[in-house]
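I have placed the structure first, in the form of structure tokens, so that the comments after it can refer back to it.
Of the protein chains in this complex, all but one are displayed in their positions.
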Amino acid sequence: MAKFKGVREAFAAALTDLAVEGKDVYGVFPDSLSAMRAIAFGEKFPERYVECGIAEQCAVDVAAGMATTGAIPFVGSYAGFLTMRAGEQMRTFVGYTELNVKFAGFNAGCMGGEREGVTHQFYEDIAFVSSLPNFKIFTPADGNQMYHAVKIAADIVGPVYLRGGSGKEPTVFPEDAPFSPDGITVCKDYGTDAVILSCGHVLDRVIAAADLLKAQGINVTAADINILYGDNPAKILEVMAKTNLVVTVEDHNINGGLGSYISRLATENRPVRVKRIALEDYSESGAAKDLGDKEGFSPENICAVVAKTLGK
Amino acid sequence: METAALQKVARRVRFEAVRMIYEGKEGHPGPALSCADIVATLYFDVMNIRPDQPDWEDRDRFILSKGHGCPIWYATLNERGYNNPKVEHFHLRELGSIFQGHPSMHSGVPGIDMTTGSLGNGIAIGAGMAYAAKAHHKDYYTYVICGDGEMQEGVTWEGVNMAKGRGLDNLVVFVDNNGFQSYKTIEFTIGQNNMADRFRAFGWHTQEINGHDVEQIKAAVTIAKATSGSPHAIICRTVKGKGLSYMENNNKWHKGVPTEEQWEITKRELGGE
Amino acid sequence: MEVNLKEMCRTVREDILTMIHAAGSGHPGGSLSSVEIMVALYFGDVMKVDAKNPDWNDRDRFILSKGHVAPVLYSVLARKGFFPVEELGTLRKFGSILQGHPHKAHTPGLECSAGSLGQGLSVANGIALAFKKLGTGQRVYCLMGDGELQEGQIWEAAMFAPQQKLDNVCAIVDYNHVQLDGTVEEIKSLDNLPARWNDFGWNVIEVDGHDVNALVHAFKLAALTKDRPSVLIAHTVKGKGVSFMEGDCNWHGNCPNAEQLAQALAEVRGATS
Partner (left out) sequence: MSVKKIPMRDGYGKALLELIAANPKVIALDADVAKSTRSGWVKDKFPDNFIDMGIAEQDLAGTAAGLALGGMLPFTSTYAVFMAGRAWDEIRTTICYNNLNVKIAGAHAGISVGPDGATHQALEDVAIMRVLPNMTVVCPCDAEETRKATLAFAKIDGPCYVRFGREAVPVVTDETTPFELGKARLCREGSDVAIIACGAMVYESLEAAKVLADENISAEVIDLHTVKPIDVDAVVAAAKKCGCVVTAEEHQIFGGMGSAVAECLAKNFPAPQEFIAIQDTFGESGQPQELMDAYGLNQSSIVAAAKKVIARK
């Protein structure tokens, strides 16, 4: 297994390992090879490196065309340039056609794009992809999870969207922890005063919040949601069934992401209060930690929201 | 196939295309008729295909980028033997019919290599197929028919750039240059109608022909196949609604259904042998 | 106030290097290649702007399409007096008026946010069209990178401006031949670039993008051209002025360390061109 650190290198490492294993995978890049940390992949497998230039719609179309021949193309770029610039191509030529194309969208969230500023931070992607039938959405929390997610994506026949941040996110999962097929991994199980659900690279903050709350005598369950809008949310519902307060934390717009998904699961199955911590406006340039704290993802703020909502 | 026989096929698929629109009561006859000779020549002379084995992996690929012209594609596939038994009534655009308003590769029509309908994407998708052919060491060709209106979509030029950059000489693109788009003429909309200059400027091997002359279509493909190193554009001067006196160069037939009276004219002008 | 243009170019280069070093990240290569273009526009008596009144209604407009070269724009705006030069030290920091990619609401003198490539020319066309409709004589300038010409939207916009006879648009291509992943020729060739623009209906002016006086002259020529938009194809060198950055794609988005900064500043200050 190739060595890696963070979600981007994990993506490139998994892609390289898949090619080494003899899978007919390709990396389709709209001038994003180095941003995807995939230069070594391109050098090792030049014929599997498909350069499309700064032309995201073209890249998605090219991947669709390749997939009709049995190839397994991975389109790697920034989350928004794929979902926003080439959204219609993802919808009509990959979703509707049910073609076997995989997408890896990075710089997701304000912490994913950090100092680049809003044009390179993407917090709308899940809202869009979740509205596309036939797509699966994977939101690995760290590099180790991303590596497994890419390998699993390659084995699934059909479109998969993988969401990743900057590559500098903290590692939370052990190397060999599987990418949960249930869409949920309980990380802390202190009690059922509240359930805090996390999506992607805010997981370390959610876990820290659970510990802080425990010290205050509030016992919560903290879990990572790694598959959104999956076929079988039974395990997620099981965890939600134990509590009267669910808090969601995600580096995505407050509309259309994890919080929206969980709200719908709640009203459709067992109505329970859902408090969403997410972005309500465009963010700005800055270091990831500062931005995360400002946008309400600090363990202290998560903690305060839970305590306040519980009236404690 | 002999020229006379090809012309006969083109006439028959024209009639069938208009018939399915007449029976289905909706569709785009003008854009279908302008590319009839190209589609017929590709399926009956040029392409290496097996109608009884539509998924044969070494087949030449075809994309109708101007998906709204699909009645001509449906009629040609039917005529070529892709549907077994042959389809009598297409039920175009009706609920439950395999013949969708814009072609779908999953609706059940044998021989549809790619879903289309959203304009501008055919060249980039064709480039993907052509790239995969090279990567898999296959020698099939990918043929694309584009409308001239969809040259206004930026993604067209992204695909043009990509195919040139990767040297995809196994990609052949026909531009059905009938001079009209949905609303008005190409010149009205963007001022110029110089498709060939643009493809040349982007580095493509470019030819200009009469898109209703099957001999010229055949010859252009032969020349394209003999030229390596860059993708091929064949700019076809065509007439929107070609073959029906009441439709030719009348853009009201971009979308429309013949009246009973016009259907009688259609039968006279295109029916029979 | 008479400004020594070459002196100003040196100052702007120093600003770019210093602020990217202080920020810890940024895009020096493309910023350095655009220095003379930006200095000619803002200090060469080309654009009508009022630094004391950034929202002056009658000002000419500048749209930065290649948003990642914000440092060169920030430096020129600061030196022109739109905001204090000291602000340059806050680039990309939390709470700064100088976002990593420019945003209209944050920075005085900025007309539009940028950073998602390929969109600027459409915006410039829209502003120019509004000026035509409102009967004002203002001009609109738009700086693009060569790499972003791979975005299809650029070619959509390139078709629109000639159709609308937008002679108040002047586009500039910073033709430095290098993009993020390598040279433009490797990624997707742009050969025949002047012919491509010409075939889309533009008045094409080729110019040495590091000769600030030639640039000023070219902008004046463009302003005299009636009934069609102009594009300056400015031949430049990525990373211009710093020997170890010139022509190297690794300096597209990389930050010089202290030692590299010292050497770069010495080279820039020593330049006599």
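So that you can tell them apart, the chains are marked A, B and C in the order they are listed, and the count of residues begins at 1 in each.
To be clear about the criterion, a contact is a pair of C-beta atoms (placed from the backbone, for glycine too) under 8 Å apart; a residue touches a chain by one contact, two chains touch by 3 or more.
In this text the structure is predicted, and so the values were computed from the model without any measurement.
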{"item": "Chains on display which the left-out chain touches in the complete complex", "value": "A, B, C"}
{"item": "Touch with the omitted chain, as defined above, among A:6, A:256 or A:299", "value": "A:256"}
{"item": "Per the touch definition above, residue among A:6, A:53 or A:95 touching the missing chain", "value": "A:95"}
{"item": "Option from A:42, A:80, A:183 or A:200 whose C-beta touches the chain left out", "value": "A:80"}
{"item": "Chain not shown: contacting residue from A:21, A:43 or A:281", "value": "A:281"}
{"item": "Residues belonging to chain C that touch the chain removed from view", "value": "61, 63, 103-105, 111-113, 115-116, 118-131, 133-134, 140, 152-153, 156-157, 159-160, 163-164"}
{"item": "Interface with the undisplayed chain - residues on chain A", "value": "57, 80-81, 83-85, 87-88, 91-92, 95-96, 118-119, 123-124, 127-128, 130-134, 229, 246, 253-256, 259-264, 266-268, 271-276, 280-282"}
{"item": "Chain B residues that touch the omitted chain in the full complex", "value": "24, 26-27, 67, 92-97, 99-102, 104, 107, 115-120, 149-150, 152-154, 181-184, 188-190"}
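Here is the rule we use: only the chains that are shown with their structure count from here on.
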{"item": "Mean-CA-position distance for chain C and chain A (Å)", "value": "35"}
{"item": "For chain A paired with chain B, centre-to-centre distance based on mean C-alpha positions, whole Å", "value": "40"}
{"item": "Set of chain A residues in contact with two or more other chains", "value": "51-53, 55, 57-58"}
{"item": "Residues of chain C touching at least two other chains", "value": "118, 150-152, 187-188"}
{"item": "Touch list for chain B against partner chain C, complex", "value": "120, 152-158, 161-162, 164-165, 189-192, 194, 197-198, 200-203"}
{"item": "Chain C residues touching chain A - in the complex, by the definition given at the top", "value": "23-25, 67, 92-96, 98-103, 106, 113-118, 147-148, 150-152, 179-181, 186-188"}
{"item": "Of chain A, residues touching chain B in the complex", "value": "26, 47-48, 50-53, 55, 57-58, 61-71, 73, 88-89, 92-93, 96-98"}
